[in-house]
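Take a look at this one; I'll ask things after.
A single protein chain has been omitted; all remaining protein chains appear in their positions.
== chain A ==
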Amino acid sequence: MKKVLLVVLAVLLMATAFGCSSAPAASEAPSAGASAAESSSAEPAADGGASAGASSGWKIAMVVKDNVNAWFARTDEGVQKFAEDTGTDSFQVGPEEIDAALQVQVVEDLIAQDVDAICIYPIDPTTLEPVLAKAREAGIMVFTQEATTQESKDYDLEPFAPAEYGATLMDQLASEMGEEGTYCTMVSYVTNVAHNQWADAAVARQEEAYPNMKLVDGSDARVESEDNLERAYEKAKEMLKKYPDLKGFIGTSSNDVPGICRAIEELGLSGKVFVTGTGLPSMNESYLKSGTLKQCYLWDPANSIYALMMLAKNVLDGQTVQSGMDLGADGFNELIIDETDPTITYGKGYVGITKDNLNDLGFYF
């Protein structure tokens, strides 16, 4: 018995080791907001069943990743506002927990209900692919967000174009650093598509516009926070020890910026080392107030989902999707269409968060 147990545990331990290295691959799903959303986590969501008096005649469902996350409580507000503004029968649904198989079930149910369009944050595009294909075969239009790789969709609307977001982060960092000095980028995992796109875009912007700034050499140019606040803090400290002339950080996962800020404050480098990136108001409030952080960025999911549903409605109404289309939400008044793939569209939905507008954002996670 003991021997068997020993063998089982030995295997388990090996699995840990390999588990460590395979885990990030699983989180590869190109989730622009996912990281922000997952780490902001849950507040009891209002029941996602609000439907206003239908007059446009369409029935549009918004499928989120779960029902408890504060992020999705906020998207529900966008859905309800959309229902009120347009008189469309629209509602939000989602699985009990963030589980792609459960989300498939939710979509199946919607197919049975014969909705006109499904808007969705796919938890895992690969797992969702067959059921979304089935929905389209049944004549239901599919609109996605945070899923540029989804095959079966009519349109994907991203809150912003990765290149533009990355460039914005770099412009902000450059202005704080006086356009000179060494910097590095932090991502959740080097396998996370969205985070690395933003970081790449930021670096590209620096190379083009800020010749006196320099990216740290070699593989340390991109450090991993493992989407973990504590790791972000430890890595930032390590980087600052190894590179005494390091002056700037760009953080892409929502855990990066607050972790880096804590490292900067503790090392006594506030005002000497600068940071910007994706950040949730709640996690960064103290650093914004203390001045270690001047500005971080986020997008309002109520707006991005409102815009996604408006896009769905416009397409159902027979409008042609073209650049410049107004989707009626802040940051989504001029639609941008991807140059290579016309089914991928972008808004300009991110907002800079500073100590001054912190309490007037309309959302606080």
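The working rule: contacts are C-beta pairs under 8 Å (C-beta built on N, C-alpha and C of every residue); 3 or more make two chains touch, one makes a residue touch a chain; residues count from 1.
Just so it is clear, contacts and distances are computed from a predicted model.
Of "Dihydroorotate dehydrogenase B (NAD(+)), electron transfer subunit", "Cytochrome C oxidase subunit IV family protein", "NusG domain II-containing protein" or "ABC transporter permease", only "ABC transporter permease" is the UniProt protein name of the chain excluded from the display.
Interface note for the absent chain: among A:140, A:229, A:275 or A:316, the touching residue is A:229. Checked against the hidden chain, the listed residues A:262, A:313 or A:348 yield one contact partner: A:262. Interface note for the absent chain: among A:113, A:126, A:282 or A:323, the touching residue is A:282.
Although one chain is not displayed, its contacts with chain A can still be listed: residues 2, 5-6, 8-10, 12-21, 23-24, 38-44, 68-70, 96-97, 190, 218-220, 222-224, 226-231, 233-235, 237-242, 244, 255, 258, 262, 266-269, 282-283.
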